[in-house]
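The structure appears right after this line, and notes come after that.
Of the protein chains in this complex, one is absent; all others appear in place.
And then chain A:
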Amino acid sequence: MLHIYILLPFLAALLIGLVAKKVYRIHTGWFVLPVPVVLFILFISKLPTLAEGKIVQSIANWIPSLDIQLSFYLDGLSMLFSLLITGIGSLVVLYSIYYLSKKEQLVHFYVYLLLFMGSMLGVVLSDNVFVLYTFWEFTSISSFLLIGFWFYRERSTYGAQKSMLVTVFGGLSMLGALILLSIAAETNSIREMIANRSEIIESDLFIPILLLLLIGAFTKSAQFPFHSWLPDAMEAPTPVSAYLHSATMVKAGIYLVARFSLIFSGTDVFFIIVSGVGLITLCLGSILASRQTDLKGILAYSTISQLGMIMTMLGFGNGIATLAAIFHIFNHATFKGSLFMIAGIVDHETGTRDIRRLGGLYTYMPISATLAFFGAFSMAGVPLPIFNGFLSKEMFFDSSLKLEQTIGFAGAFAEWIPLLAVIGSIFTFVYSMYLVFGTFTGKAKLDQLEKKPHEAPIGMLISPLILIGFVVLIGLLPNLINESILAPAVASVTGDLAFTHLAFWHGFDNTPLHMSLVVVAVGTILALTLKRWQPIYNRVPGKFSTDRIYQSIVNGLLHFSSKLTKFYMTGSLRLYTSIILIFLVVSTSIFIYVTDGFKISFDDLAPVTWPEVLVGLVMAVAAIATIWMTQRIAAIIVIGVVGYGLSLLFVFFRAPDLALTQLIVETITVALFLLCFAHLPKLQKSDKKPSEKLVDFVIAVSTGALLTIVAISAHSSKYFESISKYFVDNSYKLGGGDNIVNVILVDFRGLDTLFEIAVLGLAALGIIAMIKYRDKGDMNQ
């Protein structure tokens, strides 16, 4: 069954183009809308099964030989994410119908969106790690396509490229982790890995696995120091930002950490890295958010910060923290999704998202403004129990306080956590207030707006309305989803199904509430004086921002690779030949040295006779003399001396056929040289510097010496007799000829000869073609 669920969006993506081509009048989104709605209902219908503590699963073969199966299963954690993906997916599709005009390339948009939806479902439902990775990269690619939807804008392509580079970098390191994990656990299934937990933790690969996996999770979930792609991804259409970059895709990293926390949690490294990075991200994101001027920029940094908070709680790893994390995943999806949609509405109705040009919109857009107030107050965790964000933030404080009891070792670190949590929350409060009050209260600056603002169409308001409805509903009745959704999800992260009652109101006498009150008090002061201290941000140099680091890495890589390529790809043949020869000489020499390959034996040598030595000497002298020849005729003669000398040697060494051929070929070659040289310029004296000459000399001599050494060693270490006895014995018997060389050429090894003829023929044709056919530009000259 689960296969069909995952396949459905992909199928719809295939078919949507056909439908859209046929029906022009209806917005394509209406045909897409049923897909997530149906899926949402289907997932809801599985809730009773999960509540009984069972799981839904289905398996199909994909690559059985590699133990890669399309095995999917639905437990509490997957259910929570599936509901978010399909539920918020439905609302986003509905919103996008009113947000995107029919002039846009809607088919592209919905195809990418459906691809994303299907792959995201694949990520959260996969049991096989490699299937998980496949869908993981699908989400990266579809996210890339969606961010670059308005591909004619430079910022969009920049943002798309950046998110692609960062998330694929993380995806690849995650693949490394998954491979190591499957080696350590000897299985590809996540559930079996969890069963083999002790083997993984005790293996030597544990630390690399953990680090690589967390890099994957941190890049996807925009954790420090990989967070800088998320603000740039805000160039995407707002429905995409609401869906991918607040509710679903950025939580894929959270999902990954939660999914594997049954293996890792409880280890010190996991706690320190995950909670540490989460806290840094929480504080950094919230501090940077109040610096932004773009509505979506504020929301992007706010998402970073909230994800950091969830990550921190997952790092704590105890029961209450996990429940708080799961609860906050749900809550964040509701209020952040609605806030993005409202930012989109503001953009849509006023023509700008710049908070400096906005203000006083409450009069013009009362419904949106009210929704935004609810969303932002929930995000800030204002201590009123009608906001779900408040409840999960209380639990966050609570779990950070109880940490010392559960994990004793990192005492010093753990003591600071509540303080950092409060600081992060204060700034969360500040930017939340900055966001809504800056946009909706104060004086309206109508002259700076492109359009006269007015309330959005009702269709656009439905989705944020539903989401805010959840914010309030869960705020008032937190136990509504507790038993059915949250408890099974916590059970699949921590391993035991312990039902915790979510308190609606803790009473006044508890520390978390006091922490919240501190947050509100300090936050209000800071928010009211925001204008005064905001310039501090300008004094902090941007030099150390991760954005700059990303830029310098990308630019540095491009610069370095172009330098490197230019260094050796100079276009000079001499350099290329030198590199090839030097490599040849060095590698062969090392090989000979290492294997002790040089041998010299005087046992089996032919006697030295004077005529041969004389001819050899003449050849050597002639060969060396060619280097200094400046006369063309002299050069040809000297080359001829070498060639004819060689044919003489062939005579001495009893190779009549070779001598004959060499004589003829040498004659023709000399004639050819003579023919060509008449048309070529004179030989010139080398104008090279002495140092260049020295290099050439060293290369030449070492190549020659290497060849000599190889020849001598090869000759001195013969391991078996030649096979030529067979040719001698059978030349007449089988080949019917006395001349053994000729019988070999045309009979025993006739194929060589066939293709040697082909080579000659091709050379001849090539020469004819070169001489006869010239391009027209040449003829005109």
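Criterion: a contact is a pair of C-beta atoms (placed from the backbone, for glycine too) under 8 Å apart; a residue touches a chain by one contact, two chains touch by 3 or more; residues count from 1.
Please note the rule applied: contacts and distances are computed from a predicted model.
S.K.: Suppose you had to identify the omitted chain by its UniProt name; would it be "Multicomponent Na+:H+ antiporter subunit C", "DnaJ-class molecular chaperone", "tRNA 2-thiouridine synthesizing protein E" or "C-type cytochrome"?
M.R.: Not shown, but named in UniProt as "Multicomponent Na+:H+ antiporter subunit C".
S.K.: Given the contact definition stated above, which residue among A:Val613, A:Ile633 or A:Leu734 touches the chain not shown here?
M.R.: A:Val613
S.K.: What residue numbers in chain A mark contact with the hidden partner chain?
M.R.: Chain A touches the missing chain through residues 571-574, 577-578, 581, 600, 602, 604-609, 612-613, 616, 619-620, 623-624, 626-627, 632, 635, 639, 642-643, 646, 649-650, 652-658, 661-662, 665, 668-669, 672-673, 676-677, 679-681, 683-684, 686-688, 696-697, 699-701, 703-708, 711-712, 714-715, 722-724, 727-728, 731-732, 738-741, 744-745, 749, 752-753, 756, 759-760, 762-764, 766-767, 770-771, 778.
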